[in-house]
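Only one protein chain is missing from this complex, and each of the others stays in its spot.
A and B label the chains in the order they appear, each numbered from 1.
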Amino acid sequence: MRSPEQQEIINAVLTAHKELILNSEELYDITSIELSKENLIPFVEDLKTNHGFGFLTDLTVVHYPDNSGRELCGSYLIHNWMKNVRLRLKVYISIEDNHLPSLTPLFRTSNWLEREAFDNFGIIYDNHPDLRRILNMDEMDYHPLLKQYALEDETRKDKDDTFFGR
Amino acid sequence: MSDVKKKENHHLVSEDTIDGEIATLNLGPTHPATHGVFQNVLKIDGEKILSAEPTIGYIHRAFEKLAERRPFNQITTITDRLNYCSSPINNIGWQLTVEKLAGIEVPKKVDYMRVIIMELARVADHLVCNSVIGVDTGALTGFTYMFQERERIYDLFEEVCGARLTTNIGRIGGFERDFSPKFYKKLDEFLEGFPARFAEFDSLLTRNRIFMDRVIGAGPITPEDAIDYGFTGPNLRAAGVDYDVRVMNPYCSYEDFEFDVPIGKDGDTYDRYMVRMEEIRESLRIIHQAIDKMPEGLHHADVPDFFLPEKEDVYTSMEALIYHFKIVMGETKIPEGEVYFAVEGGNGELGYHLISDGGRTPYRLHFRRPCFIYYQAYPEMIKGSLISDAILTLSSLNVIAGELDA
Partner (left out) sequence: MGEIEKSMVEMKEAPEGYEGRGFFATKLDSVIGMARSNSLWPLPFATSCCGIEFMATASTNYDLARFGMERMSFSPRQADLLMVMGTIAKKMGPVLKQVYDQMAEPKWVLSVGACASSGGIFDTYSVLQGIDNVIPVDVYVPGCPPRPEQILEGVMKIQELAKSESLRRRNSDEYKRMLEGYNIEVSK
């Protein structure tokens, strides 16, 4: 249940940047705002300085292979502790032009989160101080969490698919 | 929390290099002091650390990709292996996420049962961390005492779900059976005997002159840095910021319980140790309240779509058989949607970001793992300190490799 104060903050954010917001929706109890990648940094900076959103909770990527032109969605979750308001920001980019601006100058926590997103999805974060693989082996040449790649190791020869029901 | 006069820069040696030579030391991934597999390549001058470069991923098990293949009730077994020292909290967090997605309301009794299990898991996790801080300073006795207590907590978990460590406890919608009277008896025995034994462990380390001299001032972090790096949990509370998910966004009827949130002052190893000690005491308080106020009711919600029916009904009634078939084969109707749910894990805010497209498996499941986020700050915390302090800082951060790599 959202209190009037919390709704006020969300309304303030939605009206102050009406021109930057592409669209917004309510996902259960969190308001989600879609932006374009050029407006991401100014929007987040303004949220941090003027609206009290001082904590970046989470940064992740979702792959929608069927939306052409908007395959990858960078998803950010930002939290205002004083009034307990969470906001989700989404930026859609296409798989050919997979660049996103890095949030490291604003929140140092996004350093490794963006490295993980690069490792798993191949998104290149501009201005990231140290963008390289973090969880997988350095020699890996593909980005495994994209939907076209299988879960199992493709190079195994000892598993017989007939017995494993694949 | 430390009232011993802290000498200025007690743990940082002077700025001049000893002989002008900078050596490279590799700490890990197999090392007795790193509890878990992660590697740090340190540049040291004598024993003073100039910089550290961490490498992780030595136990990357691809949970997020694996979760896209498993039906919703089988993902509980994966969440077990995230922070395996307190696996019930991960399990119950996942079940709460699915319940939020599907709009399931559980009875109050289930909430109180879950609170008892989660707080027991929190006690177990903090016991490991604090004993291991003791071990890294050379004090092995506390470790042997407190692992005995962990065995008693394992006994309690075994009574409920049959497993000791990776529990897979509960179901979506509640628990598979009510707590037996034997469980309550064992719990009462545990709660009666634990404070005295815990006080014994406390007396070994907390006001021990050698221990205090070693850990006070080791690996400090300021509150602003901690918030910037995304710290949550006991590490953040040791730095002085009282953010606790159970208080800010209460779930599972935590608002019915009265408990304090201990915070520290300097954010160093002693404060992290003390915050965990106090949190153990607070958890015991919560468990007492939950037992006293345990309401009557059913031990699960009435959701035949997610909760397996009783076996007698499956053999006799057609409806129950169909529900059983659909749940086991993963054919239940899961609503579409995108939900984020956070619980207060042993290390901080453990978040589940679940995107469902109506299929039998999640479309995308992302874990917001606190260990992964705060371990980034480790090179910053040990810059300029001695190697032995770096080891202590590492063990006081309670980095669990399963949660780090996922």
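Just so we're on the same page, a contact is a pair of C-beta atoms (placed from the backbone, for glycine too) under 8 Å apart; a residue touches a chain by one contact, two chains touch by 3 or more.
Not measured: the values here are computed from a predicted model.
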Query raised in the report: Considering the whole complex, which of B:43, B:61, B:265 or B:360 touches the chain not shown?
Result: B:61
Report task. Identify the residue among B:27, B:85, B:301 or B:320 that touches the chain left out of the display. Result -> B:85
Query raised in the report: Which residue numbers on chain B touch the omitted chain?
Result: 29-32, 36-37, 57-62, 65-66, 77-78, 80-81, 84-85, 128, 143-144, 147-148, 150-151, 154, 164-166, 401-402, 405
Requested in this report: Since one chain isn't shown, list which residues of chain A touch it in the complete complex.
Outcome: 135-137, 144, 149-154, 156
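Operating definition for what follows: only the chains that are shown with their structure count from here on.
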**Report entry** Whole-Å gap between the CA centroids of chain A and chain B
**Finding:** 25
Query raised in the report: Hey, which residues of chain B end up touching chain A in the complex?
Result: 56-57, 60, 62, 64-66, 68-69, 100-101, 225, 227-230, 243, 248-249, 337-340, 342, 349, 351, 353, 355, 363-364, 366, 368, 372-373, 375-377, 405-406
Report task. Name, in rising order, each residue of chain A that touches chain B in their complex. Result -> 27-28, 30, 32, 54-58, 60, 62-63, 75, 77, 81, 84, 86, 88, 107-109, 111-113, 116, 120, 133-137, 144-145, 151
